[in-house]
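All protein chains but one are shown at their positions in the complex.
Entry: subunit A
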Amino acid sequence: MTGHDAPPTHGLSTGPATSLAYHTGTWRTERPVYVELSPPCSLACPSGEDIRGWLGSTQEGAPGFEAAWRRLVSANPFPAVMGRICYHPCQASCNRGELDEEVGINAVERFLGDTALAEGWELPAPTTETGRRVLVVGSGPAGLSAAYQLRMLGHSVLVREAAGEPGGMMRYGIPAYRLPREVLAQEISRIERTGVVIECEAPVTDLDAAQREFDAVVLTMGAGVAHHVDIPAGAASKIVDAIDVLRDVASGRPPLVGRRVAVYGGGNTAMDAARTARRLGAQDAVVVYRRTQEQMPAHPTELQDAIGEGVRVQWLSTISQVEGQTLTIERMELDEEGRPHGTGEFEELDADTVMLAVGQDADLTLLENVPDIHVSDGVVQVDPTTLMTGRDGVFAAGDVSPGSRTATYAIGRGARAAKAVDAYLAARVIPAEPAPREATYDRMTSWYYSDAPKQHRGELEAARRVTGFEEVLTGLDAEHAVFEARRCMSCGSCFECDNCFGMCPDDAIRKLGPGMRYEIDYDYCKGCGICAEECPCGAIDMIPEVK
């Protein structure tokens, strides 16, 4: 074709075209990639809850509450209980704490738990029946968590409990002003309705017989036996175990404690005992602790609440003798390594009752003639991955085994034991989980989060509290729970704020619609990094392009 027979071009050598023909993606040296990271709250949650997930559903308001609760109970069947008694390590690690105040996760958990009880939401029914039988020894948080998870996996589960009522330390160790019994009873019976059978006053005494009857056994007897120290004491002295006082109160047989009570110890049980003593009529409740406040094992909020109710604490003190109603207290001092030593200085303290709260031991009578189950440090030793004891098919979780003695930890370990039992029954190995990548605060662009302080739960007036066992903390209403949930920054997980989509100078991101998130068009993405930089929650990585 020559210039003369070509079609007329009207002065243009070629027709108009669109820039879409030019793929600017070839310029890229780094590519943005959406990632899903683990938030610090979930990493800190001993129960392994998907906190970000259930807060996300709660953010939608009433229509999202049930979905939120279902996500929550997939890990923890006790949201109304744990929403009250958990020491919420999740909140201590919450990234929002760096911005203003941490999200009140625990209060929202309680709101969802209470809403589920009010609405009568039921736990899901197992989808299969395996026909395998598992015995759980003890019905505390570890036992019931294991039983529930095993039931969800289709196994037939029997829980045998030595005490008259199920719940373990949740029932007999935690006072009603922190955990109303009705709430506990409802959450336990909801687990029973999934098919878990709980037999009370049914102590297990023969492990061999139990193993013949069941395909696997999970030991969750807890640590309900008071630890003892030797204190020289006269016959007229009244020395009791704090855990027994708590148990008697929980069983409806409150003991007489007198006007002045001394509690010996510095853990949460000591705090519960002192606060309970105040409620039983003691005008003066003194906690005697041999170390300092910084070294105290009790949770700081427990100590705060106790002091708020008029409990006094005598730091750096040991009880060296009890004679009648007079305690001899020795002052202690710390050495360079922080260990307390006696100073030889003594003083006297009057007390009608002395409550010992110096630790609790596991009741291991069941294992006395079982040589292949190894006990050391007073607890049953287990394989850290499978939680199996030295005996094939026998697992242990909760306070009877090593680890933190909190209900949330027990729930997490119970669930883990269930997973391990399930794998054992199927002769499978538990697959190793990849190490999680944490969504750290430095990845976040906090500018985009609206300013909002935490919605504090109201507290009953301290003066009102000590008159009875009514609940101390009140819950959030729906409005405040939604508000609190919306304070969640969704660390490390896209919540569809549209920043990447709206801020791409190259129009190279596609929005896929509600719940579907986005897709990067690498034909045009130049890799400038604005999307990653401006992503509020740090859910985009920039990865070097490999030639």
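Methods note: a contact is a pair of C-beta atoms (placed from the backbone, for glycine too) under 8 Å apart; a residue touches a chain by one contact, two chains touch by 3 or more; residues count from 1.
What we mean here is this: contacts and distances are computed from a predicted model.
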Protein name as given in UniProt for the chain not displayed, "1,2-phenylacetyl-CoA epoxidase subunit B", "Transporter", "Acyl carrier protein AcpP" or "Thiamine pyrophosphate-dependent enzyme": "Thiamine pyrophosphate-dependent enzyme"
Hidden partner chain, touching residue among A:98, A:244, A:471 or A:506: A:506
Option touching the unshown chain, where A:34, A:121, A:441 or A:483 are the choices: A:483
Residue numbers in subunit A that touch the chain omitted from display: 12-24, 27, 59-60, 447-450, 452, 455-458, 479-480, 482-483, 486-490, 495-499, 501-508, 510-514, 521, 523-524, 526-530, 532-534, 536, 542
